[in-house]
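Structure in structure tokens, see below.
Apart from one protein chain that is not included, each protein chain of the complex appears where it belongs.
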Amino acid sequence: MAAPTRPVVEHVVMTGHIIDSLLLPKVLDAILSRGGRYHIEQFDLGEKQDDPSSVRIQVTADTPAQLDGIIAEIHPHGAVSADPKDCATSPADIPGAFPDGFYCSTNFRTQVRLSGEWVDVEDQEMDCGILVDADGKAARCVPMTGVRAGDRILVGRAGTRVFPPEAEARKHNLFEFMASPVSSERPKAVSVREIAAAMKRTKAAGEKVMAVLGPAVVHTGGAELVASMVRNGFIQVLFAGNALATHDIEQALYGTSLGVSLDHGLPTDEGHEHHLRTINTIRRLGGIKQAVAAGILKSGIMYECVKHNIPFVLCGSIRDDGPLPEVITDILAAQTEMRAHIPGTGFCLMVATTLHSIAVGNLLPAWVKVACVDISPATVTKLMDRGSTQTVGIVSDAEPFIRALVTEIEKG
Amino acid sequence: MAAPTRPVVEHVVMTGHIIDSLLLPKVLDAILSRGGRYHIEQFDLGEKQDDPSSVRIQVTADTPAQLDGIIAEIHPHGAVSADPKDCATSPADIPGAFPDGFYCSTNFRTQVRLSGEWVDVEDQEMDCGILVDADGKAARCVPMTGVRAGDRILVGRAGTRVFPPEAEARKHNLFEFMASPVSSERPKAVSVREIAAAMKRTKAAGEKVMAVLGPAVVHTGGAELVASMVRNGFIQVLFAGNALATHDIEQALYGTSLGVSLDHGLPTDEGHEHHLRTINTIRRLGGIKQAVAAGILKSGIMYECVKHNIPFVLCGSIRDDGPLPEVITDILAAQTEMRAHIPGTGFCLMVATTLHSIAVGNLLPAWVKVACVDISPATVTKLMDRGSTQTVGIVSDAEPFIRALVTEIEKG
Amino acid sequence: MAAPTRPVVEHVVMTGHIIDSLLLPKVLDAILSRGGRYHIEQFDLGEKQDDPSSVRIQVTADTPAQLDGIIAEIHPHGAVSADPKDCATSPADIPGAFPDGFYCSTNFRTQVRLSGEWVDVEDQEMDCGILVDADGKAARCVPMTGVRAGDRILVGRAGTRVFPPEAEARKHNLFEFMASPVSSERPKAVSVREIAAAMKRTKAAGEKVMAVLGPAVVHTGGAELVASMVRNGFIQVLFAGNALATHDIEQALYGTSLGVSLDHGLPTDEGHEHHLRTINTIRRLGGIKQAVAAGILKSGIMYECVKHNIPFVLCGSIRDDGPLPEVITDILAAQTEMRAHIPGTGFCLMVATTLHSIAVGNLLPAWVKVACVDISPATVTKLMDRGSTQTVGIVSDAEPFIRALVTEIEKG
Partner (left out) sequence: MAAPTRPVVEHVVMTGHIIDSLLLPKVLDAILSRGGRYHIEQFDLGEKQDDPSSVRIQVTADTPAQLDGIIAEIHPHGAVSADPKDCATSPADIPGAFPDGFYCSTNFRTQVRLSGEWVDVEDQEMDCGILVDADGKAARCVPMTGVRAGDRILVGRAGTRVFPPEAEARKHNLFEFMASPVSSERPKAVSVREIAAAMKRTKAAGEKVMAVLGPAVVHTGGAELVASMVRNGFIQVLFAGNALATHDIEQALYGTSLGVSLDHGLPTDEGHEHHLRTINTIRRLGGIKQAVAAGILKSGIMYECVKHNIPFVLCGSIRDDGPLPEVITDILAAQTEMRAHIPGTGFCLMVATTLHSIAVGNLLPAWVKVACVDISPATVTKLMDRGSTQTVGIVSDAEPFIRALVTEIEKG
């Protein structure tokens, strides 16, 4: 602090729907919040709403560190250097970790500049590094644990640009209600209608609908409803945990979910054992597919997935009993398996699971639309806080919500 | 503490289903928790489940005050003196307050002993005093503000006995699932089915179904569903506040609820004004009934209530805008009006309102069954904590739940 | 719909910090959302962050009704007609209601144009009308029920302009953390420090700190902490209900709160009666002040208020037992009494009460800063949703939070 500091300066540009998307205000706010100053050098406001705007901003900070902080913060809002250079890489010195100064990815569409050309980054995913191919022609996101020694990993922000979804198009497209804050007091029929429409549109576009489901889907009585969506081709991939699958199979075998009768709603102590006996039965048979093949498992979500060749990924967690043979107990292996099913996904429906919703939200690129339904406002808020701008949160109860959704879908 | 104390003793008896209803265990626990000791002098356990049991307990305490505390606590569990006397009264010395030592009522069926006869207390309600008629032949509950100077008010617990519902019959009657703790993870179709059955049974018995509704019923899109229940004779009296009625009428006049379109779910700022304009319109017309008569109000919950002569009580609260002319702004007058509608009520459905649910829960006798539906577990728990043993709590979302309920009711 | 429509046009201007406050983006978004179109006729972006910006926008709509809707929505964001006229008024034809077309107030600073002069509106409050004095020199907000026949009431938006707080100054002033979304996962020491600083600053400025408290303040054990804040001059006015006051007095008289011992935390059934006996005792004495004078009430929040001449307003609600004599049972009278205490208030601390927080939030002008502390995220969100932009929400537990606040305040 003793040494006199000289202001440092950088010029950035932004293009697109930067006013009505709030991107420019956010950038200006960020500069001020971090103690910097701005000067608008050039401003071209789209006169009509379809015209993109563009702005050139001079950012001044007191120290290089402060300037770095500002640039880091405004970068994901689409502010890029006015004077682009090629991106820089460092070789990974050890496996399973990035070199110092690595570039930290967002889930927004991103480009890197290689030999003067802007190239799309593949496998876009947040909180990864970016690996540039050996021949310097392509780049893709890579998780920390996927790094091999010698990999060329992007460092710094030079030669990168991101495209926040807001800048590319006005937001009222997939979800009319997307602007709404999280609240349990919204008209539910509207949410149901929009999600049904999004699922049909996704199906019509030849893209996959992904379902991410928690055990309350079964507890509240929604298993058969979900099974019908699988049967009728409205779900193309299922992510869940040991609990969802076990409760679903328990219902098929015993008519109970965690020992609570789905018919009369009464909990029973012995019923609690159904849970463990269900897992044991499936383990003895060798797995869910074998149980279907043996004619033991004859209904429910997992049954329909097997029957209709819908891939499912069951990810383990430390609270699991058993688990079922198909459960992937290593969490890195489970993440890898989930990643393999993301390409081609156009819509993701998350119901009643905090753990899996956040896990999947971490993996999805920003252009996959997500609807997250949970009875707890805290869960919905948590997911939306994690930078998943593509997410619409709905505070509602699993079974009644799914029931209304199935009715709406079947309207044709 | 210096003076030596001599143990004091009282003998109490209990009769009925005191074991499987948990009443005897609660009594023994209460004696110990308050530092007393018990001696089971006589015990007659019903051998079979239909046989009532009876027990005579000697309660010993160190001081009269401690003994009083014990007797006060075990009294509502049905423990009565083994040696009953007539009840005692004191004249109210000032209006609007009870004399010191007044008996504090529960919502359980209660009897008082007058001239050697056990007489049922009328207008049973919790947290009231008991007024004995001038001729000493009858008794009824009276709220504090209803006391006139000179009224004979019951003092002490002598000559009183209460009949906890648990002691009178096994609990699995109206609600099979009543034993369940509050949880969002119960099968919802069961709850819906049971409530629909209770409503039909109440209607068939010629008793009234009371609805207590909060504004989220309208926000979530359930107004037309409730309106259909009114139209079809499944609701005989409505308790609500200014907000429910205003939002319902706003929807009828503008198609919005607090400015949110029920059609496309989008909030609008001008829409917010709809709320105030609605109230102003109704005030200008003189009231809801006049608005219906004038052909201005043509649909919704309030419209159907007016059309079908369903009485409604709209109680004011300090957060009210306006309010509507029918809103009773004095809360004591509002309580009095609600009390007037309770006789003849056989079932009460509370949806999405903490304030009104607790207010009504305070007024209902313990034998009126209640279903309380709210998306917040805290609200449901709060109501069930307030001694409303007749209440079943359901954590669910207003509109989808009511939708399922209406479907179930209409199944016939 | 058959008749051909001709586009209608209006020109509006905005001035101030309209970019980084998000006001301009909101206005453009509103125009598009309502089906209108905009053309930026002139734009003057402040080059540096301290420079205000100004913009002139041509708004085009398909119908006059659509244009009205747009103007209504963008008006509270500070968009005013480019060609101002004097405001218009209508005489109230009946008491207790506004004339048709009345202007609906916000809680933002507002001016009306009277004889060519812009005049500040007094008693600024949301959801009111604006009454212009008989001599046409002054204007003030008036609630619907305050209207007398013949009052000159503002109609339409012509000749009015509002100043959203965001446009007047950047937001990082009172609360550094104000930008944060509602979350229980924020560093609590920061929130505590900021609120303590705001309370001290308010006190130093000779303004009042208002406390709005719910009964959980007492249940969780915070009564003595609040009492110490009253004693030490950090609370100048208290708004609460019958429950807060009764529980506080119950604790002073019996050591319990709703029958739960504050010493050992055990609930007792007899203790439940303490609640009613407390109210009865105070009613017999004539009121809280009389109880203090009689030496019966010797500690607690209400005691300190009486001792230090801190005014308190106890507002009735339909779930009240009793109530205490000081409770205002008519809700319009209670609102009037609350309004009387708002002038001079610089800071408002709301803890653990949804009902009173929303009621007070309805009455406060937008320039009074508010901190709302509640353990339920839903309550905090609900208050912040109601247009109270001056509010910071903190999800935390009443007693531990107040304890930390008192410690921080007493640090000096």
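Each chain gets a letter, A, B and C, in the order it is written, and its residues are counted from 1.
Here is the rule we go by: a residue touches a chain if its C-beta (ideal position, glycine included) is under 8 Å from a C-beta of that chain, and two chains touch if they have at least 3 such contacts.
What you are looking at is a predicted structure, and each value in this text was computed from that prediction instead of being measured.
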Hidden-chain contact residue, picked from the options A:His11, A:Arg148, A:Arg284 or A:Lys298: A:Arg284
Touching residue (missing chain; options A:Ala72, A:Ala149 or A:Ala340): A:Ala72
From A:Ile235, A:Ile288, A:Ala359 or A:Val395, residue that would touch the chain that is not displayed: A:Ala359
Hidden-chain contact residue, picked from the options C:Cys104, C:Val162, C:Ala198 or C:Ala216: C:Ala216
Missing-partner contacts on subunit B, residue numbers: 19-22, 24-25, 28-29, 31-33, 37-40, 43, 45-49, 170, 172, 181-184, 377-378, 381, 385
Interface with the unshown chain - residue positions in subunit A: 30, 33-34, 69, 72-73, 76, 94, 96-98, 100, 102, 104, 127, 144-145, 266, 268-270, 272-273, 275-277, 279-280, 283-284, 315-322, 329-332, 334-335, 338, 354-356, 358-359, 362, 376, 378, 387
Missing-chain contacts mapped onto subunit C: 176-177, 179-180, 184-191, 194, 215-216, 219-221, 257, 260-267, 375, 395-397, 399-401, 403-404
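Keep this in mind: only the chains that are shown with their structure count from here on.
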Rotation angle superposing subunit B onto its copy subunit C by C-alpha atoms, nearest 5 degrees: 180
Nearest-to-centre chain - CA centroid comparison: C
Chain whose average C-alpha position is farthest from subunit B's own: A
Chain centre separation (subunit B, subunit C; CA means) in Å: 32
Distance between the centres, which are taken as Cα means, of subunit B and subunit A, whole angstrom: 45
Shared-contact residues (touching 2 or more other chains) in subunit C: 33, 378
